[in-house]
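One structure is given below, encoded as structure tokens.
The complex is shown incomplete by one protein chain, all other protein chains being positioned as in the whole.
Labels A and B are assigned to the chains in the order they are written; within every chain, residues are numbered from 1.
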Amino acid sequence: MTQAATPSMGRGCRAALAFLPALVIGLLALGAPLLAWDQPVACRHEGRWFFPALTAAGQNLPLVGRVVRRPIPFRYPDFDARATLDPAAFALWPPVAFHPDEITAQALSGPSRTHWLGTDDRGRDVASRLIHGATVSVRVGVLATLLAGLIGVAVGAVAGYFGGWVDGLLSRLIEATICFPVLFLILAILAWLSPGVTAVILVIGLTQWTSVARLVRAEFLRMASADYVLAARAYGASAARIIVRHMLPGALAPVVVTLTFGVAEAVVIEAGLSWLGLGVPAPTASWGGMLRSAYEQMRSAPHLVYPPCIAIFVTVIACHLAGAWLRKRLDSAAR
Amino acid sequence: MIRPRFAFLGILLLPGGMAVASAPVNPPALFEPLPADRARVAEQSTLHRRIRAEPSSLNPLLMFTAVDAEFESLLWDRPVVLDAGMNWRLNPRVAVDYTESSDHLSAVLILRSDLRWHDGAPLTAEDVVFSWRRIMDDRVVARQARTGADQIADCVARGPHAIHFRFKNALPTNPWNTDFPIVPRHLYGPAAEADPTLAAAEESVRLNRHPVGNGPYRFVEWLDGQRVVLERWEDYTDPKPAFRHIIFHVIPDNHAALLALESGHIDETPLTPQQFARETDGARFAEAAVKLRGPGWTTYYIGWNLRGDAPLFADARVRRALGHAVNKALIIERVYFGLFTEATGVFHADSSVGGSEAAGSVFDLRIAGELLDEAGWMRDPEDGWRYREIMAGDGASRRLRAAFTLNLPQGSQTAPAVAEIFQQDLRKVGVDMTTQVLEWSVFNERNFNGNFEAYFGAWTSGPDPDDAWNLFHSTARANGRNYTGYASAAADELLARGRATFEPEARREAYRGLAEVVRTDEPYTFLVSAPTLWAFSKDMRGVENSPRGPSLVYPGVRGWWREAK
Partner (left out) sequence: MWRYALRRLFWGVPTFLFITLVTFFIVHLGPGDPAFVSAGASTGSTELAAEARARLRSQWGLDGPLVERYVRWVGRCVRLDFGRSFHDGQSVRAKLGERFARTALLALAALVVALLIAIPVGAQAAAHAGGWFDRGVGLLCFGLFAIPRYVMGMLLIVVVGVQLRWLPFMGMGSPDAGEMPGIERWVDVARHSLLIGACLCYPLAAYLSRFVRDNVAAVLSEDYIRTARAKGASRMRVLYVHALPNALLPLLTVIGLALPGLLSGAVILEVMFSWPGMGRLMFDAVMQRDYPVILGASALAAVVVLLGTLAVDLLYAAADPRVRYT
């Protein structure tokens, strides 16, 4: 559905322009503690060098993150960097010097010099929460879309390759998944697992794979009668080998375009779920959660609405720009 | 902490600065009682009330929510009523006399002889007996009505207006146990014969939505999801309420309710602390409405699981340490805008058994740390959290971190905020608390099954301190609200003594003793006490506040009135 809405990109649109916003947001998400944290990026403390915020950012990385730990004493839960560090010693602080969950003295204040975007009803810095919300949104968006992509490609490939009753059955499964009351599935999953990022990723992944599946199925149906496929079959190659080695590479390009738009959808769904209270649980910063606070404070602090709205909008635009550029390349490559 | 805006208002007290005045709180005119000279009263006007949700049913035997209670108090008259001072009184409009035997095991209630139902049929003792039988019938799901009524062993009609009660035990609460809802036998009798559950058959459902009562208001219509309309029953003998119609508007959302009040669509609504403090200061509100603030008997608390599932809470010192880590002052200031008060334990300071001293723990992280050290939970130099070696049943020992999950009910806006402040302070002491918001059904289920570590709850004390049985007695672990699994012989003995003693001073002593025992053991950490916060349209009169709110007492809404133009 998103495909036709994007305008034709003007001539001279460079790849860089299309991918730059997405890249920036991705970097923001990975390096959030470098931009907003209550401990310095680098500092000298008691004669030694420490990099607390840097290691905290390292924890965001996919595989390495599990091994990285912040230095002692910075990893202590009650360590107050601002109070403990010697003001004369060197310290490189992040631009926003607040932790996203840190309750400060000022609640519901507007933008000011200390709090650039103001504070929310609990006294937490909005700018910090906005930046850390990106981490959640990007993580959910990318992982959920990958999951949906995996399931969709698998189902679509099998349906398209084998055809016949297999296709019939899988098409019915696709239809059933579209008709299924998503809200209920979300609640069931959230109650069985504890609410959190994993549950949301699972929920989105398990419900958003149908468009990819349909696409792959159509491609495979088209390719099933191609010469090279028939030849491979004649040679006795197994179905799995044919699918993966011969057919999949050709079908993947449109899938990548769909998945790029899918990331935007996943981000929107995650924020929506968090707004309803069913997504990422408090106090973790998430854009949907920030929108919910803004909704509850609409009479006393309407200024809280704009940051998360703009953040979600920019992320969606970033994905749409990248997707549109990819599609244009695909179309011109096909021609 | 004085916020700049309020400081500004201070300047306005100078003459000439009266232009922007915020809405008055508790203006004397609001409380002016219904005058004897009814010429001043607008007798034909309509009262627009707001309810948060639809009533679950208009069958008083099945009613159980707070919204239901609003209708019950207007559609039915009971022989015993609760007044604004939280005292039980015999209702002279319904009952003439109540005498209890000297051994307190039986009593006779004499009704007035001229009572009628809204459809004209006479109200007799047979209706009372029939109602009691229905409540005690296992097939009727009488959640609320059975409380107290199950202490009656037998209930017999002696003549058309006298009911003879026989009680199971001699309790000081027996007179109040005779307070159960009464329904017309001539209507519910045939329905009960066809459908004993009174909830399944078409006829039962119809009756449950078209009630026939004996109170000053009669039912007119119920528009699903939107409003319920009541009309004054002109055959009702004195005292006659002022409003001709009462329309209950179903407005689940608090914002919408405040908007409706400001635009004059409704005449009253309860306020959240945020609304009271921050959203009702504008000129728009001041033009239309005034605010009410008074004491309330609802306390918020955290319950600790003592059943052994969470070894952290096994030691009372740890529980007390956690109690010392609650920064109640900051919570009251930040989350409740200074409107709430620190809890004084399970009994409210104003109740008959309340203590005047602040029985809650003092916020002191140093003492909390010391208590935790004493209890064996030491800080690990590796990561700063507290750990302890716990002996499992099979002799093996595990190293446990001082960490727990606090369950919060969904729908509460303030509970997560309180939890977050608590969480930050606990981190400073080396205890890791995570919160989990659960939907109501899951939240209740887990509490009931003891499947939790800690939970955030609310407790509303009733007029009689015997209610505390449900929180503290060991038998209440299976049948009451004692989800924590607290069992103390001392507490049991004191509760039993309070329940059986008739002499008020001795009773008070027993319950004060209970408060002391509970303070030392701290199975619950009581946090804050909630006041009653309400908004009324400017022209409302006759309101009387009570710890249960302005409407759920006697005379309550029946005493509200408006000036005749």
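As a working rule, a contact is a pair of C-beta atoms (placed from the backbone, for glycine too) under 8 Å apart; a residue touches a chain by one contact, two chains touch by 3 or more.
The structure displayed is predicted, hence computed values, not measured ones.
Taking the complete complex into account, A:317 is the one of A:42, A:154, A:317 or A:330 that touches the chain left out. Of the candidate positions B:106, B:352, B:434 or B:460, contact with the hidden chain is made by B:460.
Among the residues B:69, B:84, B:108 or B:170, only B:69 touches the chain that is left out of the figure. Per the touch definition above, the residue from B:29, B:156, B:223 or B:283 contacting the chain not shown is B:223.
Within the complete assembly, residues 1-2, 4-8, 10, 168, 172, 175-176, 178-181, 183-185, 187-188, 191-192, 264, 268, 271-272, 275-276, 291, 294-295, 298-299, 302, 305, 309, 312-313, 316-317, 320 of subunit A touch the chain that is not shown. Listed for subunit B, the residues touching the missing chain in the whole complex are 48, 54, 56-57, 64-66, 69, 138-139, 141-144, 146-147, 197, 199-200, 205, 208-209, 223-227, 229, 247, 249, 251-253, 255-256, 259-260, 263, 265-266, 409-410, 439-445, 448, 459-462, 467, 470-471, 478-481.
Following the convention adopted for this analysis, only the chains that are shown with their structure count from here on.
Distance between subunit A and subunit B, defined via averaged C-alpha coordinates, is recorded as 44 Å.
Residues 1, 255, 258, 274-275, 278-279, 334, 381-385, 410, 413, 416-417, 420-421, 423-424, 427-430, 432, 435-437, 439, 442 of subunit B are the ones touching subunit A in the complex. Residues 72-73, 75-79, 101-103, 105, 107-108, 121-123, 187, 191, 194-195, 277, 281-283, 296-300 of subunit A touch subunit B in their complex.
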